[in-house]
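There's a structure below that I have some questions on.
Heads up, one of the protein chains got dropped from this complex, but the rest are sitting where they should.
And then chain A:
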Amino acid sequence: MTDLTRLSLTAAREGLAEGHFTATELTQAYLGAIETAGALNAYVLATPEKALAMAKASDARYAKGEAGPLDGLPLGVKDNYAVEGVRTTAGSNILKNFVPPYESTVTSRLWGDGAVLLGKLNQDEFAMGSSTESSAFGPTVNPWRRAGSTQPLVPGGSSGGSAAAVAAHLCAGAAGTDTGGSIRQPAAFTGTVGIKPTYGRCSRWGIVAYASSLDQAGPIARSVNDAALLLRSMAGHDPKDSTSVDRAVPDYEAAVGASVKGKRIGIPREYRVDGMSPEIVALWDKGADMLRSAGAEIVDISLPHTKYALPSYYIVALAEASSNLARYDGVRYGERVPGRDIVEMYEKTRASGFGAEVRRRIMIGTYVLSAGYYDAYYLKAQKVRTLIKRDFETVFADGIDAVLAPATPSPAFGIGEKSGADPVAMYLEDVFTVTLNMAGLPGIAVPAGRSAEGLPLGLQLIGRPFGEEALFSLGQVIEEAAGRFEVSDRWWE
């Protein structure tokens, strides 16, 4: 039998439906791959027993002709999704023994459609990072290496475990989350496809919160079509999340391969930032050519407040984080460090349970919300956010269907290279991705080329609100023109 972990989701689904192999065999193939990949540190917890039990139930559904749209497809889930009875840490020591007695809405939708859980995937602590180095479980290593080098590279973050696992064929697809680029940047660093849907498209219920007005769930997959298939199951209204939108979920797979003829694609001049590498500029031009060849019209546009997206993002996100993370007090769940009184218990618990980046972000968030500074920072940032959204509304009103931009300023960097004394160096990783979270818009990252050293590079398409279908159509054009990106040297095995 050919290696079942090489199959796309659609091919695996066909193979299962036609009885060429069973969900149990497919799941065993992935569990075997996970066992050999300890060096990548992509999984923080593999759940083989649960996986095989779910696969067995899936085989029974196939036998009865009751298979769902994802039946028997083995997936990994970022560790910030609560999965009932399965340890959920969000990459933090403060949750190292937390076992949720409930299931997140998005994962329950995946299991409801028949998917199989392989395990929980590594991430930056509380999704705060762009490299997966801030995890309490240690960094995830990118399966990709520079040509002729064995230096370990980051997979991006915060959904770095998800992206690395998908790229290394340690799961058929993965669920990630994106607050400032945490799906799209790791997808770009690993040659995979990642989509952050419109804010409100997926329920946030049961996902460990970072910044509630920015967080969105989305898939990471090995092709545009696979991402479309996963998003269709993940998306949908949920009364338990008051920001979840009650709007029909389209058949995203039907949009893959649809014509993009006549679509107007904006190229925002403000994204040509200082110090941008020439190969990223060349990639961007190449992407525009790919879309033009498919019949799209390329239009220069202006998004004048782009420059202010990153600083306003860091105010809004950190303010919301300081509020969301107040719940980790050592009382209701999580780790506790005893103190002389309750205040000392809180302070010791939080000092010991949170890592350095999380403590730093909570403190900045606390400062910008504190008396006397609220107007100067938080209110100002929320006003700038209105202007950022207005930039996009203006170009969409002028007939632009989607915006094409790089996903990242550079290819994957080395572990340790950007985790030095200046936190802002890492924050600049998100310069092309945060604008969408600030404006609530959907964005897809698709691999489009390689760096001089052979690393994958991604382009990003930004859509209108609930314009995911156009992104899948346009993303497919890039995928067809650029080809698939597979790691050829499986050095970790």
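Criterion: a residue touches a chain if its C-beta (ideal position, glycine included) is under 8 Å from a C-beta of that chain, and two chains touch if they have at least 3 such contacts; residues count from 1.
In the analysis below, contacts and distances are computed from a predicted model.
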(Q) Can you work out the missing subunit's protein name as recorded in UniProt? Choose among "Recombination protein RecR", "Monovalent cation/H(+) antiporter subunit G", "Electron transfer flavoprotein subunit alpha" or "Aspartyl/glutamyl-tRNA(Asn/Gln) amidotransferase subunit C". (A) "Aspartyl/glutamyl-tRNA(Asn/Gln) amidotransferase subunit C"
Q: Could you tell which one of A:Phe21, A:Tyr346 or A:Phe396 touches the chain left off the display?
A: A:Tyr346
**Q.** Touch criterion as defined above, residue of A:Tyr252, A:Tyr427, A:Phe472 or A:Phe485 at the omitted chain
**A.** A:Tyr427
**Q.** Which of A:Ala147, A:Ala254 or A:Met363 contacts the chain that the document leaves out
**A.** A:Met363
Q) Residue-wise, where is chain A in contact with the chain that is not depicted? A) 97-101, 198-200, 213, 239, 242-243, 245, 305, 307-308, 311-312, 314-315, 322, 326, 329-336, 338-348, 350-351, 354, 359-360, 362-364, 366-367, 370, 373, 376-377, 379-387, 389, 421-424, 427, 438-440, 465
